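Got a structure here, written out as structure tokens. Questions coming.
Missing here: one protein chain of the complex. Every other protein chain is in place.
Residue numbering begins at 1 within each chain, and the chains themselves are lettered A and B in the order written.
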Amino acid sequence: MFMVGDGDLVIPGQLIGENVSCLDNCFMENNRVYSMVFGMVRINGRVVRVIPSLGVYTPKRDDLVIGVIINVMEGSWIVDINSPYLCRMRGEEVTKDVMNKNLSKYYDVGDRISAKISFVNEVNSCEITGPWKLIDGVIINVNPKRIPRVVGKRRSMLEILKKKTNCNIVVGQNGRIWVRSDNFDNVKLAINAIKRIEREAQSSGLTDRIEKMLENARRS
Amino acid sequence: MVKQDMKLIVDGKRLDGRRFDELREIKMSVGVLNRTNGSAYVEWGKNKILAGVHGPRELHPKYLRDPTKAVLTCTYNMAPFSVDERKKPGPDRRSVEISKVISEALGHVAVLEKYPNTGIDVFVEVLQADAGTRCASIVAASLAMANSGMPMRDMISACAAGKIDGEIVLDLMKEEDNFGECDLPVAISPRRKEIVLLQMDGKLTREEFKKAYRLAIDGAMRVYDMQKKTLIESMKIEE
Partner (left out) sequence: MDIETYLKRDYITNLVKSGRRIDNRKLDEFRYIKLERDYCDAKAPGSTLIRLGNTKVLVGISLDVGEPYPDRPDEGVMTTSAELRPVASPIFEAGPPREDAIEIARVVDRGIRESKAIDLEKLFIEENKVWIVFIDIHVLDHGGNLIDASGIAAITALLNTRMPRYEDNTIIRGEWDGKLPVSCIPVPVTQAKISDKLIVDPCLDEEYAADAKITITTTDTINAMQKSGDGAFKSDEIERAVGVAFEKAKEIRNIIKKL
């Protein structure tokens, strides 16, 4: 039995239902399921998930992230991924001769990269693989919980953004988005659109509104 | 005017016109600061309290890290101009004590195991004080934590009761706190009405304590309803 409906907002400790199952961000006590975070309830049959509206990024395997090299060590780099958890990238990503090569020739402190998370351990430290250096452009921060909305169902929103603003865009699951274009006005337009998606993420019809907004900007 | 002569109840009403079981006016909002992970602002009577959360974040120095859970700290601070006579900046003994009891209250519900090796730092700034700051602070702190996305088994709500002119009343204001006979702040986890903070100073019989304690919890439950409303409305504004 459910005390709230699919799509309702709940607060930490709020009773969601009795005799139901709890999947994400909720907990059970005496056969009752309570929310553990402030977020939206999603009900699928008798299974409950709570989607948090806010929170820091915790690394997950296979996530694409945008990172900044903050330290070059013997045989690896330390990468900031906008998370309370640090991330390592092994020297083997670029060369077999890890011990004798100067790794900062490949990636130096301050370089921005996109990469995939290959491994996360039980204290949330992680490793990334398959780096791509991101040159020029600008990286903005977005609430990591809003990233799915920026990508959209089947990447629909992201495709509209790329096409209508004529920008290269790489979306990191860790709340960082890289935007690049030869024309600054395109970059600013893309950033404005992304910020608007972040603000209005909970509302419906957003994809159409964004498409209209970008069309109007192109015409003017 | 001799302080001991001050009458706190006149014609059955308190000095500010409230009934014995009436709360002061309370306003709350969340997401008020830009550089924190979560934040909240509470106006409770003449109290003005701002709370902010940084974290979960990397904890330094490394030896403080706990590989099984996050380390939660709370720091309560009063602005120099928040009280009648200017308070020198910096923590005093009272602030340190209040920081401790608030940390312990929040630590009871925060699911710290989800973020091993990190630190969660909660800061409470009292901008204007008028009795009951620790209850207002804990209410603001728990709102700020929910606003940061921190997993918690429950919110924390709080309210104080006390005794003035022999009567048990709810939510003391400054004159009542200064010249009354007892102050009893209580913080609870509303889901199971569990007590996570309890302090008392003054003189109460066992019967009076029972009455005051129930009144404080009742007040805290009313405050909890306001916290819930504040959080849920905060999402709607974005549409």
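Just so we're on the same page, a residue touches a chain if its C-beta (ideal position, glycine included) is under 8 Å from a C-beta of that chain, and two chains touch if they have at least 3 such contacts.
None of these values were measured; they are calculated from a predicted model.
Participant: Could you tell me which shown chains are touched by the chain that is not displayed?
Facilitator: The chain that is not shown is in contact with A, B.
Participant: In the complete assembly, which of A:78, A:139 or A:213 touches the absent chain?
Facilitator: A:139
Participant: Just to verify: which one of B:8, B:26, B:129 or B:197 makes contact with the chain not shown?
Facilitator: B:129
Participant: Residues of subunit B in contact with the chain that isn't shown?
Facilitator: 33-36, 39, 46, 48, 50-52, 54, 57, 75, 77, 79-86, 89-91, 121, 123, 125, 127-130
Participant: Mind pulling the subunit A residues that touch the left-out chain?
Facilitator: 68, 70, 80, 82, 110, 112, 136-141, 176, 184, 187
Quick note on the criterion: only the chains that are shown with their structure count from here on.
Participant: Could you put a whole-Å number on the gap between the CA centroids of subunit A and subunit B?
Facilitator: Subunit A and subunit B have C-alpha centres separated by 34 Å.
Participant: Can you tell me which positions in subunit B touch subunit A when the two form their complex?
Facilitator: 37-38, 55-58, 67, 109, 111, 115-118, 146-155, 189-191, 227-228, 231-232, 235, 238-239
Participant: For subunit A, which residues are in contact with subunit B within the complex?
Facilitator: 9, 11-15, 25, 27, 34, 36-39, 52-56, 58, 84-86, 122-124, 145, 199-203
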